[in-house]
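Every protein chain except one is present and positioned as in the full complex.
By written order: A, B and C. Residues from 1 in each chain.
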Amino acid sequence: MQLNWTAEQQQTRTAFAAIGKMADPDELHLGRRAFDQRTWDRLTAAGLWRMIVPRDFGGDGRDWWGFTAALEGLSATLRTPGMLLSVIAQAGMVRALDLYGSDSQKREYLGRILNGELSATAIADPDTGTDVRATSSLLTPGPNETFRLSGAKYNIAHAPVASFILVVCKLSDHGREGISLVLLDADSPGLTIGAQDRKLGNLDLPTGQMRFDDVPLHYGHLLGEPGAGLRNLVNIVSMGRLYYGLAAAWLIEPMLSEAFDFSKKRTTFDVPIIEHQYIQKKLTDIRIGTESAKWVSYGALHQLLSGAPEAAMTCSISKLVGAETIVEGAMELMKLYGSKGYHEGQITTFLRDALAFCSVGGTEEMHRRNIFGQMARLHAKSKKAANPATPKTLEPA
Amino acid sequence: MQLNWTAEQQQTRTAFAAIGKMADPDELHLGRRAFDQRTWDRLTAAGLWRMIVPRDFGGDGRDWWGFTAALEGLSATLRTPGMLLSVIAQAGMVRALDLYGSDSQKREYLGRILNGELSATAIADPDTGTDVRATSSLLTPGPNETFRLSGAKYNIAHAPVASFILVVCKLSDHGREGISLVLLDADSPGLTIGAQDRKLGNLDLPTGQMRFDDVPLHYGHLLGEPGAGLRNLVNIVSMGRLYYGLAAAWLIEPMLSEAFDFSKKRTTFDVPIIEHQYIQKKLTDIRIGTESAKWVSYGALHQLLSGAPEAAMTCSISKLVGAETIVEGAMELMKLYGSKGYHEGQITTFLRDALAFCSVGGTEEMHRRNIFGQMARLHAKSKKAANPATPKTLEPA
Amino acid sequence: MQLNWTAEQQQTRTAFAAIGKMADPDELHLGRRAFDQRTWDRLTAAGLWRMIVPRDFGGDGRDWWGFTAALEGLSATLRTPGMLLSVIAQAGMVRALDLYGSDSQKREYLGRILNGELSATAIADPDTGTDVRATSSLLTPGPNETFRLSGAKYNIAHAPVASFILVVCKLSDHGREGISLVLLDADSPGLTIGAQDRKLGNLDLPTGQMRFDDVPLHYGHLLGEPGAGLRNLVNIVSMGRLYYGLAAAWLIEPMLSEAFDFSKKRTTFDVPIIEHQYIQKKLTDIRIGTESAKWVSYGALHQLLSGAPEAAMTCSISKLVGAETIVEGAMELMKLYGSKGYHEGQITTFLRDALAFCSVGGTEEMHRRNIFGQMARLHAKSKKAANPATPKTLEPA
Partner (left out) sequence: MQLNWTAEQQQTRTAFAAIGKMADPDELHLGRRAFDQRTWDRLTAAGLWRMIVPRDFGGDGRDWWGFTAALEGLSATLRTPGMLLSVIAQAGMVRALDLYGSDSQKREYLGRILNGELSATAIADPDTGTDVRATSSLLTPGPNETFRLSGAKYNIAHAPVASFILVVCKLSDHGREGISLVLLDADSPGLTIGAQDRKLGNLDLPTGQMRFDDVPLHYGHLLGEPGAGLRNLVNIVSMGRLYYGLAAAWLIEPMLSEAFDFSKKRTTFDVPIIEHQYIQKKLTDIRIGTESAKWVSYGALHQLLSGAPEAAMTCSISKLVGAETIVEGAMELMKLYGSKGYHEGQITTFLRDALAFCSVGGTEEMHRRNIFGQMARLHAKSKKAANPATPKTLEPA
């Protein structure tokens, strides 16, 4: 076991923390209202994408731990989650291309990522949410290895700003089993990008809807095998889950530090409120949550990169623990600040942003379903190992 | 024990529920943005204030249970808390005048209340919050039974719209013991009303600051004895606490009902989500909370009206349970609706409004302090009753 | 609304509190180990059963509020739940006989209750638990209005000491719909009483198993209509649920009071631990729970006696809130006492006893299912009232 950053990773972490600090300050503390292109460009220029793009396609390799150090540094200083969610989404696209892309797809799209172009991943249908097997985004085969894509997606990060899009859809003649992934340009004919969503917070992560009306595609647009989309998607999104956990844990750090300062200055009943254990409980709860989320996230990344069978479960746990920490933490900080915490400003802006973690990256219910499913799978496997005659597995990974 | 509304009270409840339903609907579900004068006028016209103003001063008596039935009806239909908080604050003013006002004060101010004029109660200082004994709003005696009032207050409901104001201040020569209450007009010389606060929600309850620069007052402006302000204030605000609990419990009812409908329609993994116990848990948690808050509130009102020594404790419990129910309930409803619950609209508006209950009427910490103090007082009293030789009480009521 | 005991009820409460105090003290604080016959006889002699037995059958009427006052007094002084659970079970039997018994059954069994004989209600099968519709205790019709009862029951309060037993069974030819209730003597041929259960606590409530091997019965043994057993059972057990809530709330009162004393004496870091808010939080949590449970219980009883449609839901809420209060409260008290709280003695005995409330009277899951089912029924009903054309109900009561 060796659980710390190397000197080089520490340097990366520091460098990206500095970029986070350069992000435009929001003087009124009402949060950033739009995608922060300047910071994005700085991240690209600083080589964030090169770290994880393979050498053959213009990058420096697949240094996921280095990338994680960068993300951690950024998370500790950015103060709003929007840009972090953008970075995590883009990293997922790099990994999707690396794992499942054809050489020509890699050349094309990894190149565009290295150039700083934004991507989007369109998963959820308006009607069926995260139950992707029930998607009504259909891929209808035509002559000569062509397809037509029809359907609608919503709540897509980067929908209004992405240059290319990964779409989760279903082969029209395959029932629930034909989930497939296609990769297409934002200016494809038949693709309409809807208006930007109006949300409670997280305004610097533009999200929106898309409609596909007979978008013409061909075999080369498929990412990975047709019908293998669900398994591949699970693998792609797992990494994002642990990064949500890690980002959430570090995002709340400066808020915690400022709450410390506030609580030392704010006096009621003749003592600084920080001497009240009711206040100390709020602060220690956050610290307990952030430490749990951080270490679980490291563990999850290790498992994911080493192909451990527990990886999918641990990634969901990381997301859950991080999300709960930032959501509950933001609520408790709001309460700590009393009526000041309810006035528009830094505290409420943070709360609005933090609440995004309830749904972004999957709801608690969804992750509990996944954790339980993985537990059942691992349990059956361990029973089988102990008693090889039992052939049954409860649920596939 | 007899725990239901009489036929007459039920009629009152229904009549005021109808007024709640008449309140301007907000088509975009972004919440009411300003004080709803029309509904206020309807409440006044329907005799809400007459119910609790004594007969000698133009009302119909002191029918607090009837008033409570009206408040409950209104809470069940209004959909936003602002107007309910206005009504509760005004009821507190009626009770303050009834308990501590001179005949001329009652004639003057109860008359204005019957006419629909709004009042405000200015309690918290910017620096010391709800620790009123530490207020730096000072009442300096001058010649001929005159005073001058200086200081500042913040987070005052109705500050921008009230016609008269009850101010918690301290006799300048009395240390922590001289807490007093004064009643003055909103157009008093030396009184400056600050800008309206910008808040996360609860926008139809205008709040703001006030500054007092040598406001000239005389003995007749004092409500109750000078120096008795703290004790009287505790008594005045207790009733509001139980009403916050009751209002919170009823406010969430229509949201719960609509979440039921949504969950029956919304399908994931082939079943309506209402069949998932994770969803059922959210719904039953809210129901358990509302039932607890409602019945405790009735108990608290009974104790308060009958002078039971537990009243102050039970009123705080009512506030706490109601506030926790609406705050946690609004959070869980947001989660139940998934990403839709994070988009601006009815769910987020309700959440923004509901979060007001974390601080309005006192923070959880403050109420726990009060509950604990009351428990200590009652415990000491019961020990003393069992063993009369022990003279000690831990803390005054 | 009138939410207090009458003078007469208060007197009843005091009288039964005195009987509770007379119960044999357990010097080693290791809890009572067997059924406390002496206290039971005192309760009978003091007229506890007469209060609720109808006049025509030897009692003084159906004074359920008076009985509730007695139960409350007893709960506040007995210190162990066993006897309270016995009393609640017996009260359920009185109600079952009153509601569904034939005149001859009432004469026989209410008479035996007035004489102090103990009854048992055998509900759960070893395999199917509280899902009574799946019972394999079968009632097979024979000639001349006779039956034979076969099957097994477990976890039956009073099994080793009851003189007569109400058994939940199923008509052998009716599928899931034929749930019926039969009433039989403990010395019936074919009935075998198993050994007394060894439990974690609650040792003064003897429980055990029963086996029925072709027990010969006839039509006169049926309580209520055959096939109506499930509906009747729900009605019978509802009252017990609210009483569990009320009893739990009062049982913890003396423990709370003693924890107050301990915390004032016990000093760490130079201050009595009662000055630590972490300790105050434990104490106020218990108080918040007990007040919620008490007032909800009163509300539930009012609804039950007045036939309100919400009664079954509120009774389950009462059980849940009371059980959670005593279980969580006992845990927190154990923690409050530190390592002393882990040593065998009063605190651990109370914890062992309190943990019975997790399962006795139904698990949390069962009550949440019931609350949800009742919510669904009431919701459908209110939708139907608003829109009479919709004929659908989700779930029968």
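Descriptive notes on the structure:
In this text, a residue touches a chain if its C-beta (ideal position, glycine included) is under 8 Å from a C-beta of that chain, and two chains touch if they have at least 3 such contacts.
Since this is a predicted model, take the numbers as computed values, not measurements.
Here the chain not displayed is in touch, across the complete complex, with A, B, C. When the whole complex is considered, the residue among A:Trp65, A:Phe147 or A:Phe212 that touches the unshown chain is A:Trp65. Here the missing chain is touched by one residue of A:Leu48, A:Ile273, A:Val296 or A:Ala356, and it is A:Val296.
Considering the whole complex, the residue from C:Gly129, C:Pro216, C:Pro254 or C:Pro272 that touches the absent chain is C:Gly129.
Even with one chain removed from view, subunit C keeps its contact list with that chain: residues 124, 127-131, 134, 154-155, 197-202, 266-270, 276, 278-279, 327, 331, 334-335, 338-339, 341-344, 348, 351-352, 355-356, 358-360, 363-365, 368.
Taking the complete complex into account, residues 1-5, 65, 257, 260, 277, 280-281, 283-284, 287-288, 291-292, 294-296, 298-299, 301-302, 306, 313-314, 317, 320-321, 368-369, 371-372, 375-376, 379, 382 of subunit A touch the chain not shown. By the touch rule set out above, subunit B reaches the unshown chain at residues 276-278, 281.
Here is the rule we go by: only the chains that are shown with their structure count from here on.
Taken over every residue number at the interface, the positions common to subunit B and subunit C amount to over half, indicating a same-residue contact. Annotation: 38 Å between the Cα-based centres of subunit B and subunit C.
Subunit A and subunit C have CA centres that are 50 Å apart. Shared contact sites, meaning residues of subunit B that touch two or more other chains, fall at 368.
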